[in-house]
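A single protein chain has been omitted from the complex, and every remaining protein chain is retained in its original position.
Moving on to chain A:
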Amino acid sequence: MIINSRFFNRSELMGFIVLAAVLFVILPLTLDVFRLNLVAKYLTYAFVALGLVLCWGYGGILSLGQGVFFGLGGYCMAMFLKLEASSVENTKIQSTPGIPDFMDWNQITSLPLFWQPFHSLTFTILAIILVPGLFALIIGTAMFKRRVGGTYFAIITQAVAAILTILIVGQQGYTGGINGMTDLRTLKGWDIRPDHAKIILYFVEVVLLFACIGIAQFIRLTKLGRILVAMREQEDRVRFSGYSVANFKIFAFCMAAVFAAIGGAMFALNVGFMSPSFVGIVPSIEMVIYTAVGGRMSIFGAIWGAILVNFAKTSLSESFPQLWLFGLGALFIAVVLAFPNGLSGLWADYVQPRIDRLFASRKSKSGWNDNSVADGAPAE
């Protein structure tokens, strides 16, 4: 075992191994395909939570518009899948064959121009990354260059989420309206609906998630990550030291947007539809909730937050629909008031010291003096 790896300190390495074991081995072996698909759905939010750790936990920028990027990524993917599902043979009965069904219902007779490039998978994959990234770049540049931050930024991103939802719902002919894009079938001829496809998609998603974890961890460890933390704590001092605070903020915001968009694209693939109910204000705030509950400072904490809160949501709203909102609201207030660092903070304060002591006592028995515990990154 690589204990002195520089990339992860020991507690992070343990978090990594536990998460990898649970996602790669334990869940696929124990859950049926339906439940595994639910986990895949929860994990799409883990991408968003990961982005929020960088942007909110480290950079101190609270974005209430992550649903926008989740939605943009999801819609890009869904547009590609929808086009493939609406081939001329599949849509013979429509008055205009070859266009998506909702366009036909809305008396649109030819494919709109901005839909045309989504025939290409390469373009779609680029669009999933670039469209939300550029959008975040524009918002971020406009806001951070003028030193708008904190609450104002939160409210404006929230307004953007509201605008996009109203737009998607209003432009039914181009977007599928409130129902969204349903009935997605194949990816390059490969059916995404049967069980074995769902299992493969799950593993693709987990691999992508770990790639994103790697990127986030890399950013955290480089000087960039340190500057983000410094900026959160004392913005003016960083500015006076000669760093361009705005550019670092824009970078963090764009990274969060891209992560959210990847999550959205995986959502469209795994769940098989995309609708404006994952774009608006409520889902955007829920995404912040997952991060807060898991721990806004911890990459692994936020991912566990996304999985556990969603799991609780599904199981509680199945059995006690009345209690669920009370529970969620109370959980949220409790997180803010009592443990601002979320589950990972509780773990670091109460569980981690015991494990460390256990390890330390074993090592002293074997006579091996280990200094790596002391010089690991301090728990934030």
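Here, a residue touches a chain if its C-beta (ideal position, glycine included) is under 8 Å from a C-beta of that chain, and two chains touch if they have at least 3 such contacts; residues count from 1.
Definition applied: contacts and distances are computed from a predicted model.
*Asks:* Unshown chain, UniProt name, "Spermidine/putrescine import ATP-binding protein PotA", "Urea ABC transporter permease subunit UrtB", "NADH-quinone oxidoreductase subunit N" or "FwdC/FmdC family protein"?
*Replies:* "Urea ABC transporter permease subunit UrtB"
*Asks:* Using the touch definition up top, pick the residue from A:33, A:129, A:162 or A:346 that touches the left-out chain.
*Replies:* In the full complex, the listed residue that touches the missing chain is A:162.
*Asks:* In the whole complex, not just what's shown, which of A:154, A:181 or A:258 touches the removed chain?
*Replies:* Touching the chain that is not displayed is residue A:154.
*Asks:* Which residue, A:209, A:288 or A:303, contacts the hidden chain when the whole complex is considered?
*Replies:* From the options A:209, A:288 or A:303, the contact with the absent chain belongs to A:288.
*Asks:* Of the residues listed, A:25, A:121 or A:325, which one is in contact with the missing chain?
*Replies:* Within the whole complex, the residue contacting the unshown chain is A:325.
*Asks:* What does the interface between chain A and the hidden chain look like in terms of residue numbers?
*Replies:* 62, 64, 142-143, 146-148, 150-152, 154-156, 158-160, 162-163, 166-167, 169-170, 281-282, 285, 288-289, 292, 322, 324-326, 328-333, 335-337, 340
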